[in-house]
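The complex appears here without one of its protein chains, the remainder shown in place.
Right after this comes chain A.
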Amino acid sequence: MSMLVLEDVHTHYGKIEALHGVSVEVNKGEIVSLIGANGAGKTTLLMTVCGMPQATSGRIILEGRDITREPTAQIMRSGLAIVPEGRRIFSGLTVEENLHMGGFFTSKSEIRKSQAHVYELFPRLKERENQRAGTMSGGEQQMLAIGRALMSSPHMIILDEPSLGLAPLIIKQIFEIIGHLRDEGITVFLVEQNAHQALNLADRGYVLETGKIRLHDTGKNLLANPDVQNAYLGG
C-alpha cells in the first residue's frame, strides 16, 4: 500500500527547473530516506509535496488522492505533517503555544491527548512548557518542531534534515524517536545529510543528484553500495 507517490514531478523556481522528473514511492508504515548533496533539490522535493512551490508537471498522490494541484492549506490538513528545514518554530510563542498551533485544526480534547503524547516522547518539552521557544537550545527547538508536527496526529511525517547542527548525542535521540514513530504506525519520509544514520534506520532510500533520482534501493543495500559510500559516506 503506498502512502505517497510522486510520478515524474518537475518543479520550477521561476524559469529554473529544480526537479527534472522525480519519481518516488513511500509505502505505508515505512521509513524512507532521501539523501543527496547540498543543492540537489531535497528540500524542493519535500516542499513540492506540500504545494509550496507547486509541481509544474507530473502527479503527486497522497493516500490515493491526487494532491498535485491542491493548495498547501488543504494538503497539510489531510494527515500530512512536515518538520521544515531549519525547524521554523514560532520563536515568540511559548513551547505550549507552539504545540497548540500544530493542532490548530483539531478539537480541544484531541489537542490535550496529543500534547500529553508529545510530552511523553520529549519530557524536556514539558519542563520548558512556558518558555519562549526562541530561547531554547537547538536540540530542544528541534524536538519542539517534531512535537508540533505530531500535534495533528498525522499518518505521515516529513522531516527535512532534523539533525542539522546538533550534537551526536541529541542526533541519536532524535533518530530513536523517528524509529519509535514508525513503531506507532506513522509513515516517515526523511531527508538527511547524515547519510549513514539515515540509511541505517531506513527501510528504503533514494539518492537525489541535481534534481534527478540517481539510485534507489533498500537502506542496507545503499549503505553497501560503493558509489554511495564514495559520495555520501566519506569513502
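Here is the rule we use: a residue touches a chain if its C-beta (ideal position, glycine included) is under 8 Å from a C-beta of that chain, and two chains touch if they have at least 3 such contacts; residues count from 1.
Following the convention adopted for this analysis, contacts and distances are computed from a predicted model.
Look at the chain that isn't drawn here: its UniProt entry, checked against "Acyl-CoA dehydrogenase", "ATP-binding cassette subfamily B protein", "High-affinity branched-chain amino acid ABC transporter permease LivM" or "Electron transfer flavoprotein subunit beta", names it "High-affinity branched-chain amino acid ABC transporter permease LivM".
Checked against the hidden chain, the listed residues A:22, A:76 or A:191 yield one contact partner: A:76.
Between the chain not shown and the residues A:101, A:116 or A:167, the one that touches is A:101.
Across A:89, A:118, A:156 or A:207, the single residue that touches the chain missing here is A:89. Along chain A, the points of touch with the absent chain fall at residues 50, 52, 71-74, 76-77, 81-82, 84, 88-94, 97, 100-102, 104-105, 130-132, 135, 148, 152.
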